[in-house]
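With one protein chain withheld, the remaining protein chains of the complex are depicted in position.
Then we have subunit A:
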Amino acid sequence: MNPINEVKLEFVSKSSNEAFARVVAAAFVSQIDPNIEELADVKTAVSEAVTNAIIHGYENKVGLVKMTCKLYEDAVEISVTDEGKGIEDIEKAREPMFTSRPDMERSGMGFTVMESFMDKVEVVSEVGSGTTVTMFKTFSSVRGKNNAL
């Protein structure tokens, strides 16, 4: 399955770029015309992944966050990468309510939100080199609608 379109975005780890990244992802995905609910799902999941890169990956220091979006006829794959701290125990990190930063009033729900709004969430991470979160979602409202593409 080859993507019909692809976009790559690189931005500094500033919290003001969280809104920017999720709007870019939603605008890109809009090309295949998913419904409002599905677009909001993508926006929320991207916001979680990018926020994690900024606060956990780079621990609010300066770094580059990369986002890649691959568009298919009725689906999208979005990867968010940081070259920050990395995750020691991925399984534990993905558990609902697990947070390493309760001091920052984090609730430990980011991965749970990503998993419930997207179909698949994959995490690859290495301590000291960084983390890539790849999320996949099929838009059921789009299926069969874009045969002309």
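Details
Criterion: a contact is a pair of C-beta atoms (placed from the backbone, for glycine too) under 8 Å apart; a residue touches a chain by one contact, two chains touch by 3 or more; residues count from 1.
By our rule, contacts and distances are computed from a predicted model.
The chain that is not shown carries the UniProt protein name "Anti-sigma F factor antagonist", picked from "Ribose transport system permease protein", "Anti-sigma F factor antagonist", "Cytochrome aa3 subunit 2" or "Cobalt transporter". Residue A:Ala40 is the one among A:Val24, A:Ala40, A:Ile90 or A:Val124 that touches the chain not shown. Note on the undisplayed chain: of the listed residues A:Ile4, A:Ala19 or A:Val127, the one touching it is A:Ala19.
Interface residues of subunit A with the unshown chain, by the touch rule above, are 15-16, 18-19, 22, 37, 40, 43-44, 47-48, 51, 54-55, 96-97, 104-107, 109-110, 112-113, 116.
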